[in-house]
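With one protein chain removed, the remaining protein chains of the complex are shown where they sit.
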Amino acid sequence: MNPRTFPLLATIAIFLVAYAICSAQYPTIFSSRVAGNLLTDNAYLGITAVGMTLVILSGGIDLSVGSVIAFSGVFIAVMLRDTGLHPLVIFALLLVVTTLFGAAMGGLIDILAMPPFIVTLAGMFLARGVAYMLTIDSVPINHDFYSFLQKSYYLMPGKGRLTFIGVLMLLTVLAGMIVAHRTRFGASVFALGGGTATARLMGVKVRRTTVQIYAFSGFMSGLAGIVFSIYTGSGYPLAAVGTELTAIAAVVIGGTLLAGGAGYMFGTLIGVLTMGLIQTYIVFDGTLSSWWTKIVIGVLLLSFILLQKGLVHLSTRQRGARI
Amino acid sequence: QTVGFSQIGSESGWRAAETTLTKQQAEERGIDLKFSDAQQKQENQIAAMRNFIAQGVDAILIAPVVATGWDSILAEAKEAEIPVVLLDRKVDSSDDMYLTAVGSDLVHEGEVAGKWLVDTVGDKDCRVVELQGTTGSSPAIDRKTGFEKGIAGHDNIEIVRSQTGDFTRSVGKEVMESFLQAENGGENICALYAHNDDMAVGAIQAIKEAGLLPGKDILVVSIDGVPDIFKAMSEGEANATVELTPNMAGPAFDALAAYWKDGTMPPKFIQTDSALYTMQDDPAGQYEARKDLGY
Amino acid sequence: MIRSLRRVAPQLMTLVVLAALVSWFFPSFLQIDMSDGRLVGPVIDILKRGAPVAILAVGMTLVVATGGIDLSVGTVMAITGAVAASALVSGWGVPVALILAVGAGMIAGLWNGCLVAVLGIQPIVATLILMTAGRGIAQLITEGRILTYSDTGFGFLGSGSILGIPVPALLWVLTGVLVALLMRRTALGLLVEAVGVNKRASALAGVNARGLIIVVYMASGLCAALAGIIATADIRGADANNAGLWLELDAILAVVIGGNSLLGGRFSIAASVLGAMIIQTIDTGILLAGFPSEYNLVIKAVLVLAILMIQSPHLASEWALIRMQIARRRAAREQEV
């Protein structure tokens, strides 16, 4: 077996064990209802994380995603309020805008050789700033199409709801898997993660690929923004603060190397579900104060990463890694 | 009975006090309170409500972080026949989606503060600086609107500078410093209106450091009624505050108890007082009364 | 000397341009008065307000030089502030409060350093853990409220002044100078840079890379403690939830505006500290200019992007390349004709 898959396998194993432990303590957690909730509640996060995974695989980072989600919600809500356009048209417009926004960041990163951390940090300020400029109020979305989307779900046995946005998230992950692992573009992304200079010598069109990567992430953030607006039925410039960090954490838990070049899109799904499971567990417990909630999230994150490291270490130990 | 409580977070002393009081009230009534902290995120609140529903609690209390976007989750709760009580902030969903809302009228609070200023300065010209709450948050928007409503028609009072102080003491202080700089060392400022007490406390320090006397050279009026502002008032450094009581849970539990007992429907909005406190209202005593409430 | 001046020239230029820009919106920007034996004026405000970010940037520069990043500094500020305030409230006096706060900062740094260097967790994630959990710890100490103390001696660190200059300003200058001297007068600077560029090769050459990384994170924790003390002294209270919130991003931004590479290697503390002043000038400038607050973020983002773009050495070469290509194409076309 390729040692490269160890982090992924470790992630899956730990998730399953954790799910089993949680279910043992609160049997309701093992129900289609909670499973459905996990998908629905984390749909926007999952979609963002797909874009983030690709960016991280290329050795970059995208801090703008949370702000772009907020911007998207506000954009949709304001457009719906002020123009008579159909939501689908607005979605298309929005995706064009966020994709271009991502592409512009990618262009800056490559052309000016600026670190992604900083360019996307500026992007983060900018996107939220523009959202503020559109409106500082939270704007409700009242449109039949939206109600339709919100109400479209499949009732699983056990009253669990498999919602539209949950399914959309799964489909996005699938698409992400194909893009990352089954296309030449994906191969170039991994190549960039292995080292820009080397990738260039191997014949990767670095500039084009970088632009495409951030455009992809921009598109995914826009899509996540749409999902978020369906989820909350409104647009709010303060929404999704800090989502970028949650998404990064999910990607890393999913076994993707933050330095780039190694990881699996599927792991990201597991990472997202793990974050969701931690949340669910804390809600079910219901005794933690605000501050203990933060501490416990941190501790669970740490134990997860340590467990994963430990498992991977055990399985590769005999080679006696060099210092 | 089990009640799930989805709190926004613990972003201010006031909110911490609300949490403490809610837990206290639940304990007094023998209610099993499931507490969930949303860390200022609506998505976390929605997820928490979903999980409360999955758990089959008997009622849900929620302090919504934002007014919009609750329709579908409220519908889900309704479907599961779980009564929902909104605490301290309102939502824009139709009012048959929830049992009742307990809270204060944020616009009214701002209006009370504005009216106080109108009464205090009389006909004198007064240039006011305003410390807003976090940009985009509903208290910031409503308290601004309310204050403007309060001073409407009094052309001698004018808001000359208005910036966000993020509801925090340190930003409140920083922004106040720049206001002082910009307004001729503070000479041109007659009054400060802060959207919450924390910012006012920070601003008071800035005023003192600039060599002016808060409460005299610059009038200070703010909202919330946290202990520290009463302390400042007792020292003559602040002039007025509009109280927002952190005990929202008490009325909420009362309404729930009645509902559980015989299905009594409470009124859709249970408004708490927005009492105005000034230097005349024994601030030192108010401070003592509040300082252990977990603010 | 001349070399270090040349190193910080872009940052100095940026400051000058910004000062001119702000003066345009707010003419008395550069005016400094003396009142009650202390200097007052927007510039003095910037020197004072910029202190936390400047001090954080000092520690962050070192961490970044080793190729790491420390997202937890804002949270560590909150923790140390809470520790100091609760010590003061308990009546233990200023010295104890300071020692406890500094100790807490170093422990936080040690924790980060161990996660990174010993357990090999990637810096962003390792420090993200403390960033999340640490604020909980800080709130645990203050129990969620703003711990207000009444000790004026401690408050001096935030709002006092010596020879008319605000104490926080003196503190960041002092920190910057001391750390820079420590780095350049000993071999630490070289070793940190070596580890940042190529950890494997450095370890193989006998550099104690692991120890060095831990030390660097501890230094960052120490700086965060200082910043936390200043913030707590400034508002005479510890606000566990808001102290230092998002300041880690400003600190990183300062380091990058200072021209340091996030990939590690060569670093300049002076440039980072100037970067912090640039950021503070932007922030204060926006306040002074009196725009509505919903524009703050956009203005800041645009200014920061502009600064980074102008400072980028690639801008010139890309521009030259484009011009050359156009020239070549034109020449080729003329040949064809």
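Things worth noting here:
Should a chain be cited, it is by its letter among A, B and C, assigned in written order, with residues numbered from 1 in that chain.
Here is the rule we go by: contacts are C-beta pairs under 8 Å (C-beta built on N, C-alpha and C of every residue); 3 or more make two chains touch, one makes a residue touch a chain.
Criterion: contacts and distances are computed from a predicted model.
For the omitted chain of this complex, the UniProt record lists the protein as "ABC transporter domain-containing protein", which is one of "ABC transporter domain-containing protein", "Branched-chain amino acid transport system ATP-binding protein", "NADH-quinone oxidoreductase subunit L" or "Arginine N-succinyltransferase". In the whole complex the chain that is left out makes contact with A, C. For the chain left out of this panel, the touching residue among A:102, A:194, A:225 or A:271 is A:194.
If you put the hidden chain back, the residue from A:3, A:158 or A:310 that touches it is A:3. The chain that is not drawn here is touched, among residues A:183, A:287 or A:303, by A:183. Listed residues C:23, C:122 or C:208: the one in touch with the omitted chain is C:208. Screening C:12, C:173, C:188 or C:315 for touch with the missing chain picks out C:188. Seen from subunit C, the chain kept out of the figure touches residues 185-188, 190-191, 193-194, 197-198, 200-208, 265-266, 321. One chain of the complex is left out; on subunit A, the residues touching it are 2-4, 178, 181-184, 186-187, 190-191, 193-195, 198-206, 261-262, 318-323.
Going forward, only the chains that are shown with their structure count from here on.
Chain-to-chain contact here is organised exhaustively, every possible pair of chains being in touch. Distances between chain centres, each the mean of the C-alpha atoms, put B farthest from subunit A. Centre-to-centre separation between subunit A and subunit B, using Cα means, comes to 34 Å. Residues of subunit C in contact with two or more other chains: 139, 144, 294, 296.
Among all residues of subunit A, those that touch two or more other chains are 132, 136, 289-291, 293-294.
Taken together, the subunit C residues at the contact with subunit B in this complex read 26, 35-36, 40-42, 45, 49, 139, 143-146, 148, 159, 231, 234-237, 239, 241-243, 245, 284, 287-288, 290, 292-294, 296. Subunit A meets subunit B in the complex at residues 26, 28, 31, 33-34, 37, 40-41, 44, 132, 136-141, 150-151, 228, 231-242, 276, 279-280, 282-284, 286-291, 293-294.
The touching residues of subunit C, counted against subunit A in their complex, run 69, 71, 115, 119-122, 124-125, 128-140, 144, 200, 203, 249, 252-253, 256, 261-263, 294-302, 304-305, 308-309, 312-315, 318.
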